[in-house]
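Here the complex is missing a single protein chain, while all its other protein chains stay put.
Presenting chain A:
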Amino acid sequence: MATADPRLSKATEPFDIVATYNDLLRSDPDLTMPIAAIEALVLLLTHSPSSTISETLDLLEKSTTHLKKSIPNPIGLSAGTDLFQRYLITTLQRPGQLGPAGDFNAIRAHLLSNSRLFIRRAKESRDKIATFGRGFVRDGSTVLTNGGSRVVASLLQRAADEKGGPSAVRFNVIYVLSPPKRNVENTTAEPEGLETVRALRAKGVPVATIPESAVAYSLGKADVVIVGAEGVVENGGIVSRMGTYQIGLLAKAMGKPFYVVAESHKFVRVYPLGQYDLPIEQHVIDFKTQEDVDTAKQQQPANASSTPLNDSEFHPDAVDFTPPHLISALITDSGVLTPSAVSEELIKIWF
């Protein structure tokens, strides 16, 4: 509870869930969005004196909605908030000591005192996935991957490690790097995933880095595609960084297996029917005439000189949706699942 203490001291201020969530994400680069959301909710409960069930649920509901509204892409975090809420409700409904007749304080105490444990478990689940997924990286194979997924990184590093099994796997990696997140204050940022590339090279794994435009060209040399995901949706598809969908399509066209590595707390109850059906606003496709460009320039003349690339032409945090039929299997901490198994997992906690 080390991080919570300083915040406890200034308890007089109203608790800001959005700031807490962002702080948590920034403070620990290993933290995923759902876990940060759960953490933020736990901290919220620490701050609120509510002692009745409905009061707490109401508070959670309000804060969750507020949090979702304030974050541009709430798909990942809503997996965490949903899981938290369902856990609370299910435990309260179950007969037993913590059930309806039982002690609400006991649950509250359990959640408040174990927040560190949740984070640890979430990180441990990556190890678990790495163990399951190790079999997918074969000796002499070439793996194509993209993005900055920490789970994929830990899986590949585990495979390269002597410790992971009887012997280290000798494999090559083709790493698809997308242009770095360039914004005004940080112009020298490096592409996401470069850190993983360095770590793998340090372990003696030959890594080739290619731009997104070279995926189709390089896929012929790859045996398997392994990607991470921001959220796994109800039909078994994934919401992941922009560019994953096209890799999935190309892998399907070339008959290469396409595996998704994700922790089961990323399963989220969203059922997108297509790319443009995601519950988020992203202006990736933005039609403009010269007139529109000129008016936009006039409106912000100060910024115009900073970069020739218009902001709207580049979306570092954009995501796309990879439909389930492109996915061979999902490697999760509850085992290797087919895409259709995801809905069952979700049904188990919702109904």
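Note that contacts are C-beta pairs under 8 Å (C-beta built on N, C-alpha and C of every residue); 3 or more make two chains touch, one makes a residue touch a chain; residues count from 1.
The rule is simple: contacts and distances are computed from a predicted model.
Not every chain of the complex appears here, and the one that does not is recorded in UniProt as "Translation initiation factor eIF2B subunit beta", selected from "Vacuolar protein sorting-associated protein 26A", "Rrp46p", "Translation initiation factor eIF2B subunit beta" or "Ribonuclease P/MRP protein subunit POP5".
When the full complex is taken into account, the listed residue touching the unshown chain is A:R121, out of A:H47, A:K68 or A:R121.
Considering A:K62, A:R201 or A:K348, the position touching the chain not shown turns out to be A:K348 (whole complex). Annotation for chain A: contacts to the undisplayed chain at residues 38, 83-84, 86-87, 90-91, 94-99, 103, 105-106, 108-114, 117-118, 121-122, 125, 135-136, 138, 264-265, 267, 328-329, 334-341, 344-346, 348-349.
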